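Of the protein chains in this complex, all but one are displayed in their positions.
For subunit A:
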Amino acid sequence: MSIRDVAIVGTSMTKFGRSNKTELEMFAEAALDSIYNSDIEPKNIEELYLGNCAGAINEGQVNMCAHAAEEIGLHQIPSTTFEGACASSAVAFIHAYREVAAGYNDTVLVAGTERNMTLRPTGWATRVFQCSADQRYTQFTGLTFPGIFAMAANRYMKKYDISKEAGEEALACVSVKNHHNGALNPKAHLQKEITIDTVLQSPKVADPLKLYDCCPFSDGAAALVLTSAEKAKKLTDTPIYVAGVGQSSQGSLCTQSDITYPIGRAVSSKKAYKQAKIEPKDIDIAEVHDCFTSAEIIAIEALGLFERGHGWKAEKEGETAVDGKLPINTSGGLKAKGHPIGATGCAQIHEIVEQLRGDAGKRQVNKVEVGLADNMGGEFGTITTIILRR
């Protein structure tokens, strides 16, 4: 396959949290900002790839892609909405990347937007999140998303013979670390430090997960501009290149034999490592899908970044901190930065780009050459791996 190099030239995200703006309005802010900070004009954008998950249910808005393009003056360009639950905008990114790499397009806009927080009560949001699980054989049981990752946590503890107390403490360490990072990120939803006791004493959501093991429902949008490497060099001194991408799918929880090691994540990441011609040990920094604390431990193992059965210890011993061996979720992750579903994939890439450019402020990691973004939608249903380099 003959493909050309592709680079990110501009990124942006709104502050995550509570917003009174609609999904289209938040999209418009992030999108135009990413276009302007790429040193281009809307008229240079040839196509829009938009990630959104539940706009149809929450706002009653389908066909969001068309309205999104018009909002920022992208008259008559092709515009498509991509939906892969919490991985929606990472899937949009991969498709945008492929079409620029293949030469169909030169300069495109990728974005994600979602409003989870402001519209309805928790029970409703919990029901809407369920929609990405199998409608027939998962949703009717009332198994929630915290429930799915609680099941994975319990299985993990049993499999590796970890006591409930030690396991819950390791989970809490993930939350404490991500809150610490989030406190250094002015765009984060939750900018406050917490302690292990904050987590352990918070209300139970789905055993063993408690409130502070769970990411918040957030509103927000993120956007980035992709172009050919050739054009990127003319636009910026710091183009960030797409080194490799991978994507995979899996059926419902009842079709998976080991939910502590989602095989789809191993498949997706291997594909990305192969294209980037690197191994997991070459990764300097990663944003992973920590919708729940247990999800982060499962992710770092399935990505091959930490040995199977050792991720929980690595979290406890600080190996994943900003100054640790392999910093994970320097942005604060979904846990503290927030999780506006359709915007999360692009927001993860935004953080990796900032780190690779040296623009991450107080949470900047030293000597970052290669970064990875891991995004996951549903009950391990849609998984993406995106590797970026300087």
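We adopt the following convention: contacts are C-beta pairs under 8 Å (C-beta built on N, C-alpha and C of every residue); 3 or more make two chains touch, one makes a residue touch a chain; residues count from 1.
FYI, contacts and distances are computed from a predicted model.
Per the UniProt record, the chain missing from the shown structure is "Zn-ribbon domain-containing OB-fold protein", taken from the list "Sugar ABC transporter permease", "Zn-ribbon domain-containing OB-fold protein", "Peroxiredoxin family protein" or "Binding-protein-dependent transporters inner membrane component". Considering A:103, A:142, A:318 or A:361, the position touching the chain not shown turns out to be A:142 (whole complex). Interface note for the absent chain: among A:26, A:151 or A:272, the touching residue is A:151.
Of the listed positions A:40, A:188, A:205 or A:285, the one in contact with the omitted chain in the full complex is A:205. In the full complex, subunit A makes contact with the omitted chain through residues 57, 121-124, 126-128, 130-131, 134-144, 146-147, 150-152, 154-155, 157-158, 164, 203-207, 209, 251-257, 259.
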